[in-house]
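The block that comes next holds subunit A.
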Amino acid sequence: MASVPVEYGLILAGILFILGLLGVLVRRNIIFILLSIEVMLNSAGLAFIAAGYRWGQPDGQIMFFFILAMAATEVAVGLALALQFYNKTRTLDTDAASRMRG
Partner candidate 1 sequence: MIMFKLLWLIPALPFAGFIILALTGSRLTRTRTAVIGAGSAGLSMVITILTGIRFIGSPPPGNAYVQVLWTWMSVGGFRPEIAFRLDALSLAMITVVTAVGFLIHLYSSEFMAGDEGYSRFFAYMNLFVGSMLTLVLADNLLLLYLGWEGVGLCSYLLIGFWYKDTYNGYAARKAFVVTRIGDTAMGIGLFLLFTVLGTLQIQELMQRALQQWGSGNVMAGAAAALLLGGALGKSAQLPLQTWLPDAMAGPTPVSALIHAATMVTAGVYLIARTHVLFSLAPLVQAAVAVIGAVTLLIAGFSALTQSDIKRVLAYSTISQIGYMFLALGVGAWSAAIFHFMTHAFFKALLFLGAGVVILGLHNEHNMFKMGGLRKQLPLTFWTFLIGAASLSALPLVTAGYYSKDLILYSAWASEAGSPLLWAAGLAGALLTALYTFRMVFLVFFGEEKTRVERKPGMQIKIPLIILAVLSIIGGFVETPASLGGLHIFTKFMYTALPPVVNLPLPATGEFILEIEAALAPPIGIFIAYLFFLYRPRYTGRLASTPSGSALHRFWFSGWGFDWIYDRIIVRPFLWFARIDKNDFLDLPYLGTIWAGKGVNRLLVHTQTGKVRWYAVGIVIGAILALSAMVFL
Partner candidate 2 sequence: MILIWLIIIPFLGGIIAWYSDRLNTALPRWISLIALTFDFALLLALWFKPGIVLPPAGNLVQGSTMWLAELDRSWVPQLGISLHLAMDGLSLLLVLLTVFLGITAVASSWTEIQDRVGFFHLNLMWVLAGIIGVFLAMDLFIFYFFWELMLIPMYFLIALWGHENRFYAAVKFFIFTQVSGLLLLIAILGLYFIHARNTGVYTFDYLQLLGTYMQPATEFWLMLGFLIAFAVKLPVVPVHTWLPEAHTEAPTAGSVILAGLLLKTGAYGLLRFTIPLFPRAAFEFAPIAFVLAVIGILYGAVLAFAQTDLKRLVAYTSISHMGFVLLGIFAWNETALQGAVMQIICHGVATGALFILVGALQERIHTREMGRMGGLWATAPRIGGVALFFALASLGLPGLGNFIGEFLVLLGSFRVNIAAASVAAVGLIAATVYALWIIQRVFHGPNTFNWRMPDFRGREMIIMAAMIIVIVWLGLYPQPVFNKAGQALGNLQRSVDIIEIAKPRLSRAGDTRRGLSLFTDEAKRSRRIGTVPGVPMEAVNGR
């Protein structure tokens, strides 16, 4: 099996991470922000997998499971928050939630 150089995996993870980050920063819709966070988490997971593959260790895959579990809970909590948020403000625009402005 032709091996993919580990750098490719890491670069892909980096690209994904930056895409996700830009999504978080640029999007105002809370659903999309959650999606972008999901992308960032997965990019981190990809980086773990790639690194674990490089060293031939299972640790990377274990960490990925952790991330997976965390992402799942995060989605659950995040969507619940989004629902509540929508109920309160009748919009999904995060900038509307600025009651904490000093």
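To be clear about the criterion, a contact is a pair of C-beta atoms (placed from the backbone, for glycine too) under 8 Å apart; a residue touches a chain by one contact, two chains touch by 3 or more; residues count from 1.
Quick note on selection: all candidates are chains of the complex that A comes from, given by their letters.
Owing to the predicted nature of the structure, the values given are computational and were not obtained by experimental measurement.
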Handout entry: Touching partner of subunit A in this complex, picked from 1 or 2
Key = 1
Exercise for the section: Note which residues of subunit A are touching candidate 1 in the complex, please. Expected result: 21, 24-26, 28, 33, 94-95, 97-102
